[in-house]
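Sharing a structure, written as structure tokens. Questions coming.
Apart from one protein chain that is not included, each protein chain of the complex appears where it belongs.
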Amino acid sequence: MLSIRIRFFAGHRDIVGQAELSLEVQDEATIGMVWEDLCVHYPRLAGYSGRILFAVNQQFATATTLLADGDEVAFIPPVSGGRS
Amino acid sequence: MLSIRIRFFAGHRDIVGQAELSLEVQDEATIGMVWEDLCVHYPRLAGYSGRILFAVNQQFATATTLLADGDEVAFIPPVSGGRS
Amino acid sequence: MQPFYVTNSPLDPAPLVAYVQTPADGAVVTFAGVARNNFEGRATAHLSYEAYPEMAATVFAQLADEARLRWPIGRVAIHHRTGMLAIGESAVLVVVAAPHRQAAFEAAAYIMDRIKAVAPIWKKEHWADGEAAWRE
Partner (left out) sequence: MQPFYVTNSPLDPAPLVAYVQTPADGAVVTFAGVARNNFEGRATAHLSYEAYPEMAATVFAQLADEARLRWPIGRVAIHHRTGMLAIGESAVLVVVAAPHRQAAFEAAAYIMDRIKAVAPIWKKEHWADGEAAWRE
């Protein structure tokens, strides 16, 4: 098992109710798998699927990025995208 | 006859040797006619024909603009047009 | 002066302009994104911004590098504010120097588009009617 730390921001933090979560995940877990698990526990997150960016240790990642013990994982909700 | 005042700038002033010139021109004179006359007196001005802008009383004009007594006339040499 | 920076304090473009400008530059473009008083006509009371601060500055530096691959530009500085902003306060400054102005304009516009697309910074609109919502 791997120990990871997840950071939540903005609308995600409102849904999860906390800014950080420490989690044990299985070896060979990808960041996409962690997201899918979270969507089961917090169904309102599922509406963000396909609209988020992934980050591992403060670098952009993809859903298939493999995690390592001690990683800091972040799910980046859509940014404002506004015109201003 | 009309009394006009002509302003010269930059390369034009270097050629004419002065910043201003007071001139008597015939009634019905256009600013283009005044320019042609100047090119006769100062042949090095002729190289600017077709590359200048005209102004009368600090407003842009065209070669066919008629002059009136007391007008301030200016021939605007090419501005830098640079890329910076 | 840190060229890529996230801060709770008010932003000032002057030190960024001084930082980016070198003797070879003929153009400096400064973009300020400002908290305005409405969004599509609905009155805004104020804005707040939240960042993933450990990541945001790194992303800013990457966006400057992206722009440098596309245009012949010099130095770039990007500062973003977080926390509560009153109407009229600057949320973000993007400053780009270049030998020629077209590259500076295009790179600054590009960097702002990219900040809006990927930088881990979120805006919350606090409406005049008391509601609030993340802009997503």
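The chains carry the letters A, B and C, assigned in the order they are written, with residues numbered from 1 in each.
We adopt the following convention: a contact is a pair of C-beta atoms (placed from the backbone, for glycine too) under 8 Å apart; a residue touches a chain by one contact, two chains touch by 3 or more.
Note that the coordinates shown come from a computational prediction; the quantities given were computed from them, not determined experimentally.
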**Request:** Give the residue, chosen from C:V6, C:V76 or C:M112, that touches the chain omitted from the document.
**Result:** C:M112
**Message:** In the whole complex, not just what's shown, which of B:V16, B:L45 or B:A74 touches the removed chain?
**Reply:** B:A74
**Request:** Sort through C:M1, C:V34 or C:A132 and give me the one touching the missing partner chain.
**Result:** C:V34
**Chain not shown, touching residues in chain B** = 7, 9-11, 14, 51, 53, 55, 58-60, 74, 76-82, 84
**Complete:** In the full complex, chain C touches the hidden chain through residues 13-14, 17, 21, 23-38, 87-88, 99, 101-102, 104-105, 108-109, 112
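Methods note: only the chains that are shown with their structure count from here on.
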**Asked** Looking at C-alpha means, what's the farthest chain from chain C?
**Response** B
**Message:** Need the CA-centroid distance for the pair chain A / chain C, whole Å please.
**Reply:** 25
**Message:** Nearest whole angstrom, what separates the Cα centre of chain A from the Cα centre of chain B?
**Reply:** 70
**Item:** Set of chain A residues in contact with two or more other chains
**Value:** none
**Touching two or more other chains - residue numbers and ranges from chain C** = none
